[in-house]
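What follows is one structure encoded as structure tokens, with my remarks underneath.
All protein chains but one are shown at their positions in the complex.
Chain IDs A, B and C follow the sequence of writing; residue 1 opens each chain.
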Amino acid sequence: MAKIRLGMVGGGIGSFIGPMHQLGAQLSGRFELVAGAFSSDPERARDAGANYGVAPDRCYAGHAEMIAAEKARPDGIQVLAIATPNHLHLPAALAAIEAGLHVMSDKPATATLAEAEQLRDALAAGTSLYALTFTYSGFPIIREARARIAAGMIGAVRKVVVTFNQGWLANALEQAGNPRAAWRMDPSRSGVGGCISDIGTHAFHLAEYVTGDTVSEIVADVRTHVPGRALDDDANILMRFAGGASGVLASSQVAVGERLGFTLQVFGEKGALHWHAEAPETLRFIAADGAVSLLSPMSPGLLVREPLPPGFGGSILAGFAVQYRDFAKAIDGDAALIGTVLPGIEDGVRTMRFVETAVQASAERAGWTALA
Amino acid sequence: MAKIRLGMVGGGIGSFIGPMHQLGAQLSGRFELVAGAFSSDPERARDAGANYGVAPDRCYAGHAEMIAAEKARPDGIQVLAIATPNHLHLPAALAAIEAGLHVMSDKPATATLAEAEQLRDALAAGTSLYALTFTYSGFPIIREARARIAAGMIGAVRKVVVTFNQGWLANALEQAGNPRAAWRMDPSRSGVGGCISDIGTHAFHLAEYVTGDTVSEIVADVRTHVPGRALDDDANILMRFAGGASGVLASSQVAVGERLGFTLQVFGEKGALHWHAEAPETLRFIAADGAVSLLSPMSPGLLVREPLPPGFGGSILAGFAVQYRDFAKAIDGDAALIGTVLPGIEDGVRTMRFVETAVQASAERAGWTALA
Amino acid sequence: MAKIRLGMVGGGIGSFIGPMHQLGAQLSGRFELVAGAFSSDPERARDAGANYGVAPDRCYAGHAEMIAAEKARPDGIQVLAIATPNHLHLPAALAAIEAGLHVMSDKPATATLAEAEQLRDALAAGTSLYALTFTYSGFPIIREARARIAAGMIGAVRKVVVTFNQGWLANALEQAGNPRAAWRMDPSRSGVGGCISDIGTHAFHLAEYVTGDTVSEIVADVRTHVPGRALDDDANILMRFAGGASGVLASSQVAVGERLGFTLQVFGEKGALHWHAEAPETLRFIAADGAVSLLSPMSPGLLVREPLPPGFGGSILAGFAVQYRDFAKAIDGDAALIGTVLPGIEDGVRTMRFVETAVQASAERAGWTALA
Partner (left out) sequence: MAKIRLGMVGGGIGSFIGPMHQLGAQLSGRFELVAGAFSSDPERARDAGANYGVAPDRCYAGHAEMIAAEKARPDGIQVLAIATPNHLHLPAALAAIEAGLHVMSDKPATATLAEAEQLRDALAAGTSLYALTFTYSGFPIIREARARIAAGMIGAVRKVVVTFNQGWLANALEQAGNPRAAWRMDPSRSGVGGCISDIGTHAFHLAEYVTGDTVSEIVADVRTHVPGRALDDDANILMRFAGGASGVLASSQVAVGERLGFTLQVFGEKGALHWHAEAPETLRFIAADGAVSLLSPMSPGLLVREPLPPGFGGSILAGFAVQYRDFAKAIDGDAALIGTVLPGIEDGVRTMRFVETAVQASAERAGWTALA
């Protein structure tokens, strides 16, 4: 089957997420990265292109130039992958939509809720498909968790506890020249949220994705612990779900010593599910009779099967590969994958509403605040 | 050294906590259980006495009778251990204080905040020593955690996450004749709180005990998930500490599959501490340079040394033994242990204030509410 | 029910195992320690007696004196608990048997195989019951493992891997005045084995106990790593079981950093079982269809139920309590418990044969050597 032609904006030298997009796309077996606007500096753009195996004449200075040039080619790109800081997501996505390209965007959807809503409108008016790489929802065992809850295997959900803790911003790295810290803690590039936008959105999305439910109201305690920092670096949030469940979300980038402290616990009327990113291919499942099982990709009775190599199905790269494969399927006709197993613009709008509501309600020391 | 003579109220046949008090007292090497009012049913009281090795003539029908009779003996009891349901804590403690006996009470201090304050006043007016068996604060490795924070080894505390999850009340056992469930979910015996009083208090106390700080305000979402239940079975709570730290407390007795899901994470400016009751002798310590250590009773550099057998120092029984030993030391003259390493009436008042504030604020859907 | 009267030899001040016997006996609810020959030094014996709550006039200078005096009392001891170094096991047991007392002995049975066989003969000729506290075989979850294999739940056993690693003898503590190290590394008190006798026997016994099979031949590499040490401190052993299974046993007391590195894995034709002493109440069970379960005392479908408090069922103390309770049942008439769920003299003979065969075969650098 012919490969789908992919262009990337962002993901230049030093980027962590750019290579994840390219390799994930390649691992899916359905995409080929053929063009890129990796950097506004032409030399750096060409170096990045060489790393990615993109021909020098298809390394562009910006997304606008790339889209224009590629539209003019018979073998031009069909999909735009967005791997830039948050503030550039919207303009790149809008340009792609206008040009009739599909969009595979890194999370969060945009820098603000208003932008996310603008993007939703543009998508509704156009013909482009749009998916959002909340990577963890590409992990096979996370999809198994989702499928089990959907199948009623733990009964109605009563309680959700989700944490995402990292420690790498416990000191003011953004003031010490670390570029990855710098844009994340710069409101002009990250948007209204710092930690809550960067990893809190992963936690929020996972809670909704796995339960299949939506959060209807929150109380938020969003903090900035490191002096001089412009955006938040920690958040504790109480949640109520539309379906009646309670929830807690705790995320932090000042959690000293944590590298990938991403955990999810869902307790239902008759069963429970636990997942921890440090054992990312294992799902702890408690059945109605209290039996505790450890599910992994070789377990019997799985609802979701993905033939990934052992030890690989819990890597970020695997998450990208699975999501790129699903996006290819959507392009090939199965558009209903988007917004169900593959996150789409509604997930993007919801997560941005979560970010803005939490930041604002916390600043006002508000009690329960609706997310609707 | 002569053993201190102990009498017990409660702890009859089928009690879990009664034997913990007796064996803990004995393991401490400093106490001897010589009398008891184990049950209001005389036959059951005598059976319990036989199990405990208490002479039949010192098995009484109630605490009042026991105290009167024991006061008349030259070898009468010196300390009253309270192992009853919550609503009996206050009358038993008051009677002991009036008789000049010391009191070793199970947690929580009383059934209500008003009772706890009444008890505090009575203690202030009398000469009795009073300690409260929040067992986990007797674990050596928990005391190590407390000592490390007090010594500044993780810097100023920024964030505390504490959970206590059990699943045994996921169904309405109290309506099915389970006596341990019945009194816990009966307001006339448990007080204003159900789960929050039974295990939420452990979590709250641990957070304050280890940090050496006090919670100044909370937002509480206290729930009753099981239909027909008179008291709460789940709580999620945001906290702010006087010293500036944020906190989250999540406790539940409908957490299907959990037996002892008690965990504590404390993140400081330059280090962190983690503990999980499923590996109760291990403390995960993250130092200023990011190094992760697993501390256990044989580790070098511990601030707190307790010569307990391997595998035993994390058992509830060990917690009782250590706390009874400390109470003996207090009786022998080192009263300053109480209220510092050994919980006392102030801990009792604080935890009851936490329970009542959380339950009431949640019922009113209040935002941030002071604990003072 | 009247308590069975227990006397103890050994277990003086500083002993680890003496208090385990006394508290285990008491926790069983069926025994009372009323006499002891805790030390040959009268003053130390009396101090130990005070700790144990034994009357001064029943604290004796040696087992012979104790047995003689107690036989003369109407309320004299009925059972002798042996908690001495190994070389004193045989004379104490023989004296008890001669006096018609039952014997509850600490492991290993004796210091040598010849002694164990002599003890077996004496038991056969007398009326005493004899049990051996291989503690771990008193853990409820270990008995569950044994019951599952006996019930065919993993099919015929193919492979057994058992390790017992400690690090406390990585240096020559016995040359530095540590009394617990000193007797263990002294051939006149420990017998022919050091580490292999002290903890290798636990590993060997567990392998046979859980599988219900017997080891028929071994290849042994028994080592002394620490210079100047008179007995072994490390052993690696290949095993073949009578039933056809392969096995590996690795034990060490120079395993730096290990405190209780006791693990068991049993692989069968259609299932498997794993246990680790660091999570002593958990049994990992793999069923015929590959499903992985974590069994704990609250799990559904257990074959063995023991109503122990959460977190306690995996403590050494619990093992003693369960084994003392079973010994009481044996005394009360159910003698068939001994040699089945409760280890008896045959277990003692087999483990001593294992020790001597391994030590000797290793010294000769022999290949496969029969254990029969």
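Criterion: contacts are C-beta pairs under 8 Å (C-beta built on N, C-alpha and C of every residue); 3 or more make two chains touch, one makes a residue touch a chain.
Everything quoted here is computed from the prediction, not taken from an experiment.
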Displayed chains contacted by the hidden chain, counting the whole assembly: A, B, C
Touch with the omitted chain, as defined above, among C:His21, C:Arg158 or C:Arg229: C:Arg158
Contact with the hidden chain (one of A:Asn51, A:Gln78 or A:Gln118): A:Asn51
Candidates A:Met20, A:Leu249 or A:Ala287 - the one touching the absent chain: A:Met20
Positions on chain A where the hidden chain makes contact: 3, 16, 20, 23, 26-27, 29, 32, 51, 53, 168, 259-260, 277-280, 296-298, 309-312, 314-317
Positions on chain C where the hidden chain makes contact: 154, 158-159, 161, 163, 165, 167, 170, 219, 221, 223, 225, 234, 236-238, 240, 246-248, 250, 252, 254-258, 265, 267-272, 286, 290, 292, 365-368
Contact set of chain B toward the excluded chain (per top definition): 284, 289-296, 298-301
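Assume only the chains that are shown with their structure count from here on.
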Chain A-chain C separation of Cα centroids, rounded to whole Å: 55
Chain centre separation (chain B, chain C; CA means) in Å: 35
Whole-Å gap between the CA centroids of chain A and chain B: 43
Touching two or more other chains - residues of chain C: 296, 298
